[in-house]
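Note that one protein chain of the assembly has been removed; the remaining protein chains are unaltered in position.
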Amino acid sequence: MEILQLLLSGLANGCVYGLIALGFVLIYKATEAVNFAQGDFMMLGAFVMIGLVNPQFMGLSFWLAVPLALLIMGALGYLFDITILRQLFGQNQIAIVILTIALGFVIRFVAGVIWGHEPLNLHSPLALGDVRFGEVVLSLADIAVIVVTVILTMLLWQFFQRTKLGLAMQAASQNQMAAYYMGIPVKRVQGAVWALAAAVACIAGILYASKGAVDVSAGFIGIKAFAAAVIGGFGSLPGALMGGLIVGVIEPFASRYLPPGYSQIAPYALLIIVLVFRPHGLFAQVRTKKV
Amino acid sequence: MRFHFKTSYDQDIRLFPDGWNLAVYSALLLFMLALPLMLDSFFLGEVTNVLIWAIAGLGLMLLTGQTGQISLGHSAFMALGCYTCVLLMEAGMPFILAFLLAGIITGVVGGLIAVPALRLHGVYLAIATLALAIIADDIIVMLSPWTGGVNGKFAPDIVIFGLEVNRWVNPEYWYYLALAVALLVTLIYRNLLRSPLGRAFAAVRDSEVSAQAMGVDVARTKTVAFGLSCAITGLGGALMGLFAGAFNNETFNFLLAIQLLMMIVVGGLGFIHGAFLGAIVVAFLPQGLSIFTDTLGRGYQIPGLEIGVFGMILVLFLIFEPMGLYGRWLKIRIWLELFPFARRDMFRRQKSYLKTERVR
Partner (left out) sequence: MSLLELKNVTLKFGGVTAVDNLTMELREGEVFALVGPNGAGKSTVFNMISRFYTPASGSISFDGQDLLRVRSHDVPRLGVARTFQNIELFDRATVLQNLLIGRHRHRRTTLIEEMFFVGRAWGEERAHRHAVEEVIEFLDLQPYRDKFIAGLPYGVRKVVELARALATKPRLLLLDEPASGLSVEETQDMRWWIEDIRRQMGITVLMVEHDMGLVGKVSDRVLALDGGKKLAEGTPAEVQAHPEVIAAYLGTGAISKTASATGERV
């Protein structure tokens, strides 16, 4: 029973990692850039939601606030693309990595100024109540996390496979110039991707905040989400979710069965092992450049 | 306008291409040597700090600026250099030997880690090294019997040929020590740039396939770059720990590696000058900010202000001057040299569409 309990709570955590990893993959798939600030987007999404819902701030109703928060975060993502990223158009990956790292620090700083550095709880209807299956106890939030994540992954996957915009995004990442000549508005597509990724981060943030208190350094769990994305192979959406689940499940088991100290590094150790033996992740998509 | 006529191939190989250049750097060296006469011990300590950051930055610059490999894990190698140096000193080894050996050991370990890590491209390498930096923190705690874990360690006294170097007693000696190491590292860096290995680094950075087609062993070159980079950064880390006087697992956490990377970008990626300019920004930013917050009222504290402002500076640089402070200086110099014939579009960046590195 204990094992099942560990497994389920690990899965719920893993879904949050998976959701953040989904954001990485979205952006990577469409622009071949990696957003090191995705974890901080998640944190910002959580705080925007807290700002809208909690009584000491605006005190809106939860279900009204959800679409509002998504809209705000989507707009921020889009704005980030058109104001900053577009200036770096055509620069190499390293520049974008460094830019997004710096952006993460800026977001953390700004969030700290607005909402303070104390951990805050989101007044969420999901935060109340547990559900019992025999001896296994799951919070409502955990169940919501799992359900939402699975649905969202399926939707995004279908979006990339089926819709015109999804295909355009993929094309734009493979060869911007060719995509441009084929009539794909590359810049607008990029903006849309960043908006979408920020909105996904916002969903992750809302769910994360429903599970417990958040503070401005919550974005650092983005690093674990990295492990998830890499393990899943950066280009694959279901892979990202799988990676998230693997990382999420390993954590509680490591802290239960390994001596303290070793358990904290388990996800990173796994990441390094995967990279050493499968340099492009378990669900690889990358090969070397052609000449 | 100053004209630069070349009369011999040696002029391109020499450390200083012409007399003017030699004069400028000689003057700078004299100024640096005379600095302790002009500054009080507090500011001398700050300048020492700049030099230490610059040394660590040069290490990362060799990897990121020259070879084009990004590392977010250099804090781990700073820690390795520091702990190795201190442990060797505690074992009774003279400082100079312990210090150089610490650099070599860090370099070798770095090279060994590089073998699997450098099969990774760009972003993957960044993530793997970031994971390494995070793990390093926990490893230091696990190795408490040697490292002192969370309680940390105190730096032993530095004695060089019977001369005691102590930050509080004789800060000028500390300053000269840092200056000497900085000069040595800069010289090695510069020598590499003018020899085949340095060119191979650039080749790997700009096009791996064609480097291969020119006979450059890409994997080996990257390994050597990583090893050298770690060795230099390890020296910087050893100095940083010794200068701080006490250090523990938190001293070298992964934020340090990120700050180091941000520093060399602000300074100017790919330039030796960039490491020094970036170090000046990193070392003096806290001072500048505290002066600023003091004007808002005594005791007014904004947590995370320093790193937040640094992040903003970096974003602005990436947008407006991706070549960093040194790149900006180069442009100003060209403008002055050509005055009044410089045109705006001479400095315009070429924008191009990104092409995928993926095949499918």
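By letter and in written order, the chains are A and B; residue numbering begins at 1 in each of them.
In this section, a contact is a pair of C-beta atoms (placed from the backbone, for glycine too) under 8 Å apart; a residue touches a chain by one contact, two chains touch by 3 or more.
All values reported here derive from a predicted model rather than from experimental measurement.
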Listed residues B:41, B:170 or B:212, member touching the removed chain: B:212
Option from B:21, B:166, B:191 or B:287 whose C-beta touches the chain left out: B:191
Chain B residues that touch the omitted chain in the full complex: 9-10, 12-13, 187-188, 191-192, 194-200, 202-203, 205-207, 209-218, 224, 270, 350
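Assume only the chains that are shown with their structure count from here on.
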Centroid distance [mean C-alpha coordinates] between chain B and chain A, Å: 32
Complex contacts: residues of chain B adjacent to chain A: 64, 68, 70, 72, 116-117, 119-124, 126-128, 130-132, 134-135, 138-139, 141-142, 208-210, 258, 261-262, 265, 302-305, 307-312, 314-315, 318-320, 322, 350-360
In the complex with chain B, residue positions of chain A that touch it: 31-32, 34, 84, 87-91, 93-95, 97-99, 101-106, 108-110, 112-113, 117, 173-177, 180, 186, 216, 223, 226-227, 230, 234-235, 261-262, 264-265, 268-269, 271-272, 275-276, 279-280, 285-291
